[in-house]
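The structure is given below, and queries will be raised subsequently.
With one protein chain removed, the remaining protein chains of the complex are shown where they sit.
Going by the order they are written in, the chains are A, B, C and D; count residues from 1 in each one.
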Amino acid sequence: MELFPKIGWTLLSLFVAINYGFLINGLIRKVMARIQGRFGPPLWQPYIDMGKLLVQRNSIMHGYMHWLGPIFRSVGGMGVYVLVPVVIGEPRLAGFSDMGDLLLMMYFMFFGSLGMALGAGDAGHPHSPIGVSRGLSQMTAFEMPFILAVVALAAHVGSFDINAIIATQQHGVLSWNLFANPFASAAAFLALLGMNMYAPFNIVGAPTEIPVGPATEYQNSYLSLMMIGRSALAIGKMVMFMDLFLGGAHSIGAAVVKILAIYFWSVFVGAVFPRFRTEQSVRFFLRWPTAFGVAGVLLTQWVR
Amino acid sequence: MKKFDPDRPWDLTTLPTTMAPQGSRPHAPVEDQCFLGAEADIKQPPKLQEAVATIKNWFRASSLNVLAFGTGCGAIELRPLSTSRFDMSRFGIPGAPTPRQSNVFIISGYLSVKTLTRVIRCYEQMPDPKWVVALGSCTINGGMYWDSYNTIKVLDLYLPVDVYVSGCMPRPEALIAGFQYLMDDVKKGKANGWHHYLENLEWYRENQKQVITDWDLPNYNW
Amino acid sequence: MNAVTPATLYLVTAILLILIGLAGVLVRRNILKMVLGFALADTGINLLIATLGSNPERTAPILDKPELLANPSLVVDPIPQALVLTAIVIGLGVTALMLAYVIRLYALRQSLDIRDFGRLKW
Amino acid sequence: MKQILSVVLLLAMGWFLVGLVPLGQPTEPGRVAQHYIDNGIDENRGANLVTSVIVNYRGFDTLGEVTVLFLSVAGAGFVLRRRDGLVRHEHRPSSEILQTGARMLFAPIVVFGAYIFVHGHLSPGGGFQGGAVIASAVMLLLLADRSHHLPHGLMHWLESMAGFGYVMAGVAGLVVAGSFLSNQGVLPLGTWNRLFSAGIIPIIYILVGLKVGTELSSLLDVMIDTGRPARQEGGRS
Partner (left out) sequence: MVIDPILLVAVPLGVAFLLPLFSKLGRTAATAVQGLTIVFTALVAVSWLPGLLDGSLAPANILTGGYDAPIAINLHFGLTEAVLCLLASLTALGSLSYLSVREDEHTIGRSGLLQLLIMTGAFGLIMTRDLFNLFVFLEIASIGTYALVAFGKEETSLEAGFKYMLTGAVASIFLLIGIAFLYKLTGTLNIDDMVGRMPPAATAGLATVILFLLMGMAIELKLLPVNGPALDLYDGADPGVMALLVGTVVNGVLFAFWKIALLVPGTWDTAIMTLGMVTFVGSNLLAVAQDRPRRMLGYSSSAQIGLLVFLVPLVQQGTVALAGAGLLLINHTLAKSGLLWLSGKHAGETRREWTGAFAGSVVMRTALIIFILAITGLPPFPGFWGKWQVLSDLMAGGYGWWALPLLIGSLLEFVYYYGWYRYVRTPATSNVSARPLGGASDLGGVVAFALAALVFGVWLMRDLPVMGDRVLVFLTGVGLVLTLLRRLPRVVLAATATAALGLAAWIMATGGGFDLTTPSGLFHLLIIGAGLLVSIAGLAGSSGTGERFHGLFLIMIASLLLLVSTDNLLLFFVAWEVMTWTSYLVVTSGRLGAKPGQLYMVFSGAAGFLLLGGFMLAIGAGHTTITGLGLLTGSTAAWTWGLLVTGFLGKSAAWGLHIWAPGAYSEAPDLFTPFLSGVISKIPMFGIAMVAFRIAAGNLPAIGAVDLTWLLALIGGLTAFGLTLAAVFQEDAKKLLAYSSVGQVGYIVVGLAILTPLGWTAAMFHVVHHLLFKGLLFLAIAGVIMRTGTRTMYEMGGLIKRMPVSFISVLIGIIALSGVPPLAGFTGKWLLYQALLAKGWLFILVLMMFSSVVAFIYMFRLIHSVFLGQLKPRHRDIKEAPLPLVISEVLMIAGVMALAVFPQLLLNPLNAMMHTQFGLDALRIDGTVLTTMSGHTLNATGMMVLVLVMFVAMFLVLLLVSPPMRKIRQLDIGFAGEVPPPAEEIHFASRFAQPYERAWAPFLKPRATNFWRSVTENTGGVIEAVRKIYSGNGQTYVLYPVLLVVVFALLGLGR
């Protein structure tokens, strides 16, 4: 595909994805409220919040790194999204996924977090690095089962190429990795709980303890950029999970549904669990999810 | 006017009787002046600008983040607001744990002088525009603390109050009603306490320093 | 050993002297007596060397008589005798030095017990 | 415990040493010894083969021996160089009879010693024996009269010169015959069994005698002179 049409399609796709992320966010609030017996804010409340953030009248800056942090965050989120192919056989929605493979995506996910952490650190608020410390600890922990799961899948096809992994899942629902390699899937979906940072793994921003964690000193336009980044990252991640475990999507509709399904897995878990302390969550991820992951890798080797 | 006597804090006659003088701080950019009540001084803004300002105010009114700061016994009445019975989130009013990200400051009840210093700081760290909701009689005239030696009586002397919710204590429903008023005012651009505070900062400071004898607020907020 | 030859007798005596001397060194704690033990052992060594050159059937290797000069095989091996002389002198030298040491050691610690001279160890 | 172990070990060692007894039985002289017996007179003209061996064939050993003696005297002097911790003997003057007798005996004994080392190449005895006899005379003097002082200057000079003379005699052999301590050609060998015979052997033996005499005397002097330790408390005895 030519470069400029590709850029155009990618921008469009990104725009849709971010909006979808906003809607899902609103939906989550609504759903959570309903679970708790409340009415909840309107579905478009994220848009309102976003609008409000953009029309605040003044803003602060602690330092240049503080200022750059949200940019890293948004670039990281959008980067992840443009690196995944969303719909099978649809180059217009594949973004720049030809630049690299699953590894690139996995490592690019850190880009935003790293920049965000740097920016938060520059703010000089003690809660920011505390949150970062918790986040990093938890992240390394959930990466263990996730890496195991990814390696299991990659080893199965002998490649980190995401299209190759999708290709093996095109023989009916049962050929989805979710069923073909249940151990790896279990590991990955448990890791997803940590990745999405809903309860019980929301110690990072624990409100009232370390108010909103790393983002303590951010406001207004910074937050709006971060919202964009978070939406893109969430959708990108979900698409990646979809590609890895749910056989990808043949149409936009399928993608929308599958993304929603994957996302709400962590939301529903979060709705019923209290919060883990950092070391508890680290230990949690290093126990059963890791064991599942190891089983997944062994399964792959056995199948091969 | 008698000078304020720290030994007789309940003596309301020492309090300033006149309202703050105008114009001691540079005023806000033009788009907001549509609603700042100073229409006489400037020429009527274009319609488009007014429409934009309306939209902006609508956004502001629909997403009021409340700073999680309970000052007095009224704080206990805030909690039910987020429960399923009252559910203030349906108005787009979530809590915000840090002043950097909040828009509304509820002064929930009596305010001791010691707390006042914290309140001032938090208030000044909130981004503009921001609003103060005074909850309960104590914020109006001292209420049952009218003769306390370390409780302020009239909140409006120290921070610009946008909405009073009277009662001792007011029920959560009353607070929600107060919020409705606030949202109406915000939408109409009438809730301009923050602007008033900016403009009359010296006056507020003077009042604040009168009660806060050990003034140790660093002046780098402004 | 069918019969006890004189040489056997000398040798056994020499060995006994050596052993007694060494026993003195190893058992007595008085350093003066240890020195004496070495002197005794030296004597035993000297006797041993001398015996190795001895032969009861022959005479001393001093050819001061014409009949000896004519028949030199009547004399014994002169070398051990020369060696003994050297050994005696060396033994004397060592003993003298040891005694000098004993004097200074006694002056140093007011004791002759070998166990008092064990500050340097390990 | 250690003593018992020592005795046991010594007995074991003795048992191994006794095993050597059969080796020590009389045998014919070895090749070298036979050479000395057969050719000793021809080569050195000294009647006393032992002296020939000591001074000529194994003269290098003897030089070492003299050195050992010299060294032990110097060493004893070195070790005893300090006097701290020692007090001088307070001695009663000995009786006049003893002193006179000792003085009377001194000269004959010295002469006897000289006789022994001068005739070392002819009869039993030699420099060492003669020197020892001379030293015994000195000891007699010292014991008889504790206040007696030896003429240190003279003795040092004699000591040094005798030793140096020995080395020079060796060097003379090196110069004349090309071999250190060689007896060939330095002095005429003379006739067998005469006083003036055997080349430089008597000369060396005289030097050795002087050397040994003075060395042993100095040794006695050093030791007698040190005094006894100052008596103090402490220490096992």
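In this text, a residue touches a chain if its C-beta (ideal position, glycine included) is under 8 Å from a C-beta of that chain, and two chains touch if they have at least 3 such contacts.
Since the model is a prediction, treat every value here as computed from it, not as a measurement.
Enquirer: Thinking of the complex as a whole, which visible chains are touched by the chain that is not shown?
Expert: Per the touch rule above, the missing chain touches A, B, C, D.
Enquirer: For the chain left off this view, which of A:9, A:44, A:96 or A:179 is in contact with it?
Expert: Of the listed residues, the one touching the omitted chain is A:96.
Enquirer: Among D:63, D:86, D:110 or D:134, which residue is in touch with the absent chain?
Expert: D:63
Enquirer: Please identify, in ascending order, the residues of subunit B that touch the omitted chain?
Expert: 69, 98-100, 117-119, 121-122, 125, 216-218, 220-221
Enquirer: Determine and list the subunit A residues touching the chain excluded from the picture.
Expert: With respect to the unshown chain, the touching residues of subunit A are 54, 56-65, 67-68, 70-72, 74-75, 78-79, 82, 96, 98-101, 103-104, 107-108, 110-111, 114, 117-118, 121-130, 132-134, 136-137, 139-141, 143-144, 147-148, 151-152, 154-155, 158-161, 211, 216-217, 220-222, 224-225, 277-280, 282-283, 286, 293, 297, 300-301.
Enquirer: Across the whole complex, list the residues on subunit C that are touched by the chain not included here.
Expert: Residues touching the hidden chain, for subunit C, are 18, 22, 25-26, 29, 31, 34, 38, 41-42, 45, 48-49, 52, 79-80, 83, 86-87, 90-91, 93-94, 97-98, 101-102, 104-105, 108, 114-115, 117-122.
Basically, only the chains that are shown with their structure count from here on.
Enquirer: Can you give the whole-Å distance between the Cα centres of subunit B and subunit D?
Expert: From the centre of subunit B to the centre of subunit D is 121 Å.
Enquirer: With touch defined as at the start, can you tell me which subunit C residues reach subunit D in the complex?
Expert: Listed in rising order, the residues of subunit C that touch subunit D are 1, 5, 7-8, 10-12, 15-16, 18-19, 22-23, 26-27, 48, 51-52, 54-57, 60-64, 69, 72-73, 75-79, 81-82, 85-86, 88-90, 92-94, 96-97, 99-101, 103-104, 106-113, 115-116.
Enquirer: Sort out for me which residues of subunit B touch subunit A in the complex.
Expert: Listed in rising order, the residues are 28-29, 32, 56, 59-60, 62-63, 68, 83-84, 87, 89-92, 94-95, 97-98, 100-101, 103, 127-129.
Enquirer: Taking the touch rule as given, give the residues of subunit D at its contact with subunit C in the complex, in rising order.
Expert: Residue list for subunit D touching subunit C: 3, 6-7, 10-11, 13-14, 17-18, 20-22, 24-26, 29-30, 32-33, 36-38, 40-41, 47-50, 52-54, 58, 61-62, 64-65, 68-69, 71-73, 75-76, 79-80, 82, 84-86, 122-124, 128, 192-193, 219, 222-223, 226, 229-237.
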